[in-house]
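For reference, the structure discussed in these notes is given below.
Some chains have been omitted; the remaining ones sit where they do in the full complex.
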Amino acid sequence: MHPLIALVTLLTVLLLMAMMGLVGRARGRHGVKAPSTTGPEGFERTFRVQMNTQESALMFLPALWTAAAFSLPWLAACFGGVWLLARVAYAVTYLDPARSRAIPFVLASLALLALVVQGLWGVAWTLLLR
Amino acid sequence: MHPLIALVTLLTVLLLMAMMGLVGRARGRHGVKAPSTTGPEGFERTFRVQMNTQESALMFLPALWTAAAFSLPWLAACFGGVWLLARVAYAVTYLDPARSRAIPFVLASLALLALVVQGLWGVAWTLLLR
């Protein structure tokens, strides 16, 4: 594993840990006790950000590792950096009902798509050259 | 990473992206605005398919990679292909309330179990031969 890919991976884990912390704090603030996951919109918003980040990380990490293993790791790390920053911006804008989360969402989706395309390209190349 | 394993990995990511798209479309169709995740059965069904696919992918990918790393990668890729097809069939049958999703569910579960057994076998062999 390329060290830059490892760095992006660990930063993604830290992002997921931060989301977990935010939901814990929102549980206390809005008085929503586990195992419940419904309540005031402020809590549901925080919970949904965590869910969306997990959902996205589940696609992102495998795509990141595959792209890096079969093509330029530094390029995959760049796309990974864009995804990370876009995901942080997505969380910040989602938590504020007054702001739009459209741009960070599109950016993160494009970075993910770029990794999938890079991975498919690398795999196709490897399969054809054998 | 074997290129066939990488291919199965990327197809799994594409499957997860398709599920995300279906939920987005169902949100629009049934008028269920984020962050809410409850609503008409048509929406809840789509949302649950996405959740179930994510839940299954979280077990599938680590098992796939481990089985391929410690035993025959082409066999792991075959089980992976069965899982992928069964998961697509599961989504199609879950979204239609009139059809049973039992057979795709069992097939996907067997493919996953086969990967875990293959992985355990490969790891046991490696640990014993050292």
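What to note about this one:
Order as written gives the chain letters A and B; numbering starts at 1 within each chain.
Everything that follows uses one rule, which is that a contact is a pair of C-beta atoms (placed from the backbone, for glycine too) under 8 Å apart; a residue touches a chain by one contact, two chains touch by 3 or more.
As the structure is a computational prediction, the values presented were derived from the model and not from experiment.
Each chain in view is the same protein; 2 are placed here, and the whole complex, as held in this structure file, contains 3 copies.
Keep in mind that, in the parts below, only the chains that are shown with their structure count from here on.
In this assembly, the C-alpha centroid of chain A lies 19 Å from the C-alpha centroid of chain B. Taken in their complex, chain A has these residues touching chain B: 38, 41, 44-45, 47-48, 54-55, 58-59, 62-63, 65-66, 69-70, 112, 116, 119-120, 122-123, 126-127, 130. Considering their complex, residues 1, 3, 6-7, 9-10, 12-14, 16-17, 20, 34-38, 50, 54, 57-58, 61 of chain B touch chain A.
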